[in-house]
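The structure under discussion appears below in the form of structure tokens.
Excluded from the complex is one protein chain; the other protein chains are retained at their positions.
To keep things simple, chains are lettered A, B and C as they appear, and every chain counts its residues starting from 1.
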Amino acid sequence: MSHPALPPLPAGHSPRAAAFWLGFHLRRNLKKRAFWLWALAVIIVFAVVMGTAGLRGGGLGNLFILRITPLLSLFFATGVLREEIEDQTLTYGFSRPVGRAWLYGARVVAALVPVALLGLVPAFIAGTAAGPTAPPRYLAASALIILAYGGVFALLGLLVRWPTWLGLAFLVAWEQPVALVPGFFGRLTLLTHARAVAGLPAGESPWSGLLTVPPAWASALVLAAVAALTFWLGGWLISRREYQLAK
Amino acid sequence: MMRDEVHAIGYRRLEGPRPVWPGWPIARTLWVLGWRRRATKMSLMACFGVFGVHGVWLVSQLMARRYLNLGPRRGLLTGVDRVVGSVHEVLAAYVSIQFFVTALVIAVVASGAIADDRRAGAFELYFSRPLTRLHYALGKLLGAGLIPFGTLVFPTFVLWLTAVGIAPPGMRSELWWLAVPAVGSAALGAATLTAGIIGLSALGERSLTVCTAFVAGLLLMSGVCEGLVESGFEAWGYLSPERDLRTVVDWLLQVGHDSLSASLLPGRPDGNGSPALSLLALGAWIAAGLLALTWRIRREVRAG
Amino acid sequence: MSEPHLSARNVSKLFGPVRALNDIDLQIGPGVTGLLGPNGSGKSTLMKLFAGELLPDEGDVRLLGHDPFHFAPVRRGLGLCPEQDAFYEDLSGYDFVEALTRLNGFSAADARARTAATMKRVGLEIYGRKRIREMSRGMRQRTKIAQAIAHDPPVVLLDEPLTGADPVARADLIALVRALGQEGRCVLVSSHVLHEVEAMTHQVVFIRFGRLRAQGDVFRLRGKLEDRPYRVVLSVSGDARAFGSQLLGLAHVQTVTVLADDRLELTTTDLDDAARGVPALAQAHGVRLTRFTSPDADLESLYRYLVSQP
Partner (left out) sequence: MALLELTDVSKRYGATQALDAVSCALDGRAIGLLGPNGAGKTTLMKVLLGLDAPDTGLVRVLGIDARQAPTEVRGRLGYAAEGPGRLPGLSGLESVALAGELCGLRRRTALLRAHDMLDLVGLDEARYRLVETYSTGMHQRVKVAMALVHDPDLVLLDEPTSGLDPESRDELLDLIVHLREGGGPAVILSTHLLHDVERTCDAVLIMQRGQVRFAGPIAALQQPATGRWTVRTAFPAPALADALRAHGAMAAPGERPEAWTVTLPPGADPTLIWQAAASAQISVVHLAPQTDSLEQAFLGAIKETAS
């Protein structure tokens, strides 16, 4: 059974192609209007908060790491696949000899890098005013929270028809309130772990003193695990299911 | 006797007059589409509920007033004098509350008025017909405007009519004055809603986003403005259309009749400083809506 | 016989309750093959199955011997021109084709060289610099085909490649498809414009109601429709009526009608036989035959007959 000569593929082609795809889409994402609008919004919020409210250090870090960055990763990560399906450009990537999971991973990271740009810089600035070891801890917390939430929301984008709304509900109805509940319950939310990694105060609620703060390294591990798991699951799912592009 | 005939079914010319003003079918289509959505029916029920509550409230007050007016109980009259005021209160409360509920209805029905046409590329269909941009604009405004007319302006008139009908003789002369301010303020509210939703629909891309933006915008603005006014930023009060409307309504109703008691509307949040500025703010909202509509039509269509 | 480039064995596909394909058995080898069928007959679905974009519900699909959905490396040999008019609109034609060619395993320099050569071949050497958003429909179609052939794939799937193109682009793209077929590639083209398919190839696959209605050479397929004899129009100089009566003597000729004093029309069940018999007879009788055409031997009539009969 002889086949017409199948042109050779360089070894380890998929990862290298994925790296190219990441750079290609990152350049495009950075040129998108949506990115610049969000950048403007973050800058304005940063200025207003720093200027009028005089928020510094921990409070600023809390606002950015635990409130704004999750929101940004929600808006950027859920759209990854939906945009390709709506614009019907998914076919071009999926008809290439590259594993779909790799393409998916590349697109998600390309979507999260802009979030990192918007999230890490303020976190670092907040860190400088919050004590000697704060900057690295804030940066680590931001990066981990972006990867974790990014993975979760990208996965949500694969599973659900209205990922943005559901993601918003997950953030507002589950993550924010439950993170303030004392006892073990809080550990089920990513926010608690992010707070632990960053070493931020446990929050303003009256019983915040009672919160048992998990050790920083454990939380970092949890966040990394969540990110890895959601990325892998997304990759596994996308190479299993077919996607019909809306006619 | 029957003649043998064979008629071709093919194309046939169409004689006869063409009297209909093009704006009218555009308006009717807006309702027909709106009515198909379940949300419209639900929000209309809410409007009807609000009207019912205020109706009952008004009637019961006036019946009590009528009953207390007889013979020995006259002494109680002065205490109940606020009942007269409360007729104004009912109308003012009705206009403000119905403003919000109507905002829901008009958002669901008219959020797609221009946005859906633009997304589906329907401008070519409209403007390859013998209608001008004015027909299109008026048709859309008519379609959207008749909703608040039906749920805000006309019911206010009905409430006023029942008030005059039931009120004891003494009060009736005072109430006559109330017609113009009451219905006028309702009409102002209707105009703000109509121009607002049509303007937003002209700017927006998808009817769903326009609808949420309109309703959320109204709620957010009134909430934020109340907060800002409380924390000392008086000027922000004028930003919320609902608050402006309330100021104008209170001002109009007060002007309606000088003998009313001063503490007219106990317990209701007070309005902005000067009613004139509020009127101006509402006028600005209406103008902004119409401007957005004209800009969109001029940009999409270069028709004569 | 070498393995076919594309093969589908008992393939069925449903989109919820909607049946797209029903038990398709098909093997396609090198050369250009026209994929025909009414809207909604399952043409696009079959293309997407071969391209590994969709999964069959039953049966299996092979592209160059492998499952295109799960075995990614085989898609190196695939060039797909999808049906939708969708691009990364913010890019220029060159950048778009180059980026996608990189995904086929070419270095930046190789990809750029191949893109330049391909853009020249599809006639976008100059206009390819423009941003895709500003391109005309004809240029967009040429760009879409360029990204399908830049990496020199042995299998090229073109899903209605000419939609919206203007006559100039159509003529160029038809010539290009013929050339791709002559290079030994397996080119599967779906199109609704039958006379353009006829200009590209003689081999067609016909799908109706999700089933394989016919496949093979247009001429032979037309011959198989026994209940539809060929109509042949002749322009004859000299005594047409006498020549007409002679024609009745030919085998397979069923009827001869005299349209005008120099034009005859005959019906025969075997056009090949008539093509030999009639000229010989004309020569024998010293009659000049200046026209011999069969209006219903073309793909459009074949299509119409195949669609009208259940």
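The rule is short, and it goes like this: contacts are C-beta pairs under 8 Å (C-beta built on N, C-alpha and C of every residue); 3 or more make two chains touch, one makes a residue touch a chain.
All of these numbers come straight from a predicted model, not from anything done at the bench.
Undergrad: Need the list of shown chains touched by the one chain that isn't shown.
TA: Checking the complete complex, the chain left out touches B, C.
Undergrad: For the chain that's not shown, point to the residue among C:9, C:112, C:131 or C:178 touching it.
TA: C:178
Undergrad: Among the options C:11, C:176, C:194 or C:264, which residue touches the chain absent from this view?
TA: Spelled out, the listed residue whose C-beta touches the missing chain is C:194.
Undergrad: Residues on subunit B that touch the omitted chain in the whole complex?
TA: 9-14, 16-22, 24-26, 29, 32-33, 36, 112, 116-117, 119-132, 301-304
Undergrad: For subunit C, enumerate the residues touching the unshown chain of the complex.
TA: 37-40, 126-127, 136-139, 163-171, 178, 192-195, 198-199, 201-202, 217, 219, 271-272, 275-276, 279-280, 282-283, 288-294, 297, 300, 303-304, 307
Note that only the chains that are shown with their structure count from here on.
Undergrad: Using the contact definition stated above, find the chains touching both subunit A and subunit B.
TA: none
Undergrad: Measuring from CA centroids, which chain ends up nearest the centre of the complete protein set?
TA: That would be A.
Undergrad: Can you tell me which chain lies farthest from subunit C, using the average of the Cα atoms as each chain's centre?
TA: It is B.
Undergrad: Give, as an integer number of Å, the spacing between the C-alpha centres of subunit B and subunit A.
TA: For subunit A versus subunit B, the centre distance works out to 44 Å.
Undergrad: Give, as an integer number of Å, the spacing between the C-alpha centres of subunit C and subunit B.
TA: Using C-alpha averages as centres, the distance is 61 Å.
Undergrad: So, what's the distance in Å between the C-alpha centres of subunit C and subunit A?
TA: 47
Undergrad: Taking the touch rule as given, give the residues of subunit A at its contact with subunit C in the complex, in rising order.
TA: Contacts found on subunit A: 1-7, 9-10, 13-14, 17, 20-21, 24, 28, 31, 87-89, 91-100, 239, 242-245.
Undergrad: Which stretch or stretches of subunit C touch subunit A in the complex?
TA: Contact set of subunit C toward subunit A: 2-3, 5, 15, 30, 51-55, 64-65, 69-70, 72-78, 80, 82, 84, 86-88, 90-91, 99-100, 102-105, 147, 151-154, 184, 186.
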